[in-house]
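Every protein chain of the complex appears in place save one, which is left out.
The first chain written gets the first letter, and so on, giving A and B; residue counts start at 1 in each chain.
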Amino acid sequence: MSLQEFFAMGGYAFYVWTAYGICFVVLLANIILPIIQRKRLLRHLALKQKRHNL
Amino acid sequence: MKPVRRQRLILIALMVVGAGLAAAFALKSFNENLMYFFSTTDVSAGKAPQDALFRLGGMVVKGSVERPGDGLMVRFKLTDFSKEVTVEYTGILPDLFREGQGIVANGKLDGRGVFVAEEVLAKHDENYMPPEVKASLKAAAEQKKP
């Protein structure tokens, strides 16, 4: 099977790759968003604590 | 377990059972409406609505597909292995439409008892296999026949 054939998915490329693309994006967002939010919260709390200690 | 907790647990159990019963009764009373399509036996028995759109499901009878005109009009028979209904449809059929395949058609009955479809959807089965396996299964089935 050539690479071209693989990406063509027997003529169903649009449906198959859109499905996999959407799945990948949603799953990635579910991991990254809470990590970003947690880092932001930690920074915010650290800043508050520093101010409090001064 | 402390009495308070046991009480809460019983309360929760009652709530879930109650919700389940309510749902069961609701589904039972709407049972007919939850059916996505009528079977060909329903149509033969006159259970399907007259002069109104409804969906008809069944298996395309092998060897029944014909194109009487030179246009896109297709005529075929649907069966649930007990009664057959003739269907006419003008338009593009889905990729999976073929003889021996389950389909669901949306349309209404005309005066002749023919189901005139406005839309045809293919219903695929739950079997997945490579083409070679299907071919060998078919060959094996034919060998079994005398």
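Operating definition for what follows: contacts are C-beta pairs under 8 Å (C-beta built on N, C-alpha and C of every residue); 3 or more make two chains touch, one makes a residue touch a chain.
Definition applied: contacts and distances are computed from a predicted model.
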Chain left out of the displayed complex - its UniProt protein name, from "FeMo cofactor biosynthesis protein NifB", "Phosphonate transport system permease protein", "Heme exporter protein C" or "Amino acid/amide ABC transporter membrane protein 2 (HAAT family)": "Heme exporter protein C"
Residue among B:L53, B:M73 or B:M129 touching the omitted chain: B:M129
Listed residues B:L53, B:L72, B:L96 or B:A139, member touching the removed chain: B:L96
Hidden-chain contact residue, picked from the options B:L34, B:A52 or B:A140: B:L34
Sites on chain B contacted by the missing partner chain, in the whole complex: 1, 5, 8-9, 12, 15-16, 19-20, 22-23, 27, 31, 34-37, 39, 57, 93-96, 101, 104, 119-134
What does the interface between chain A and the hidden chain look like in terms of residue numbers? 1, 6, 9-12, 15-16, 18-20, 22-23, 26-27, 29-31, 34-35, 37-38, 41-42, 45-46, 49
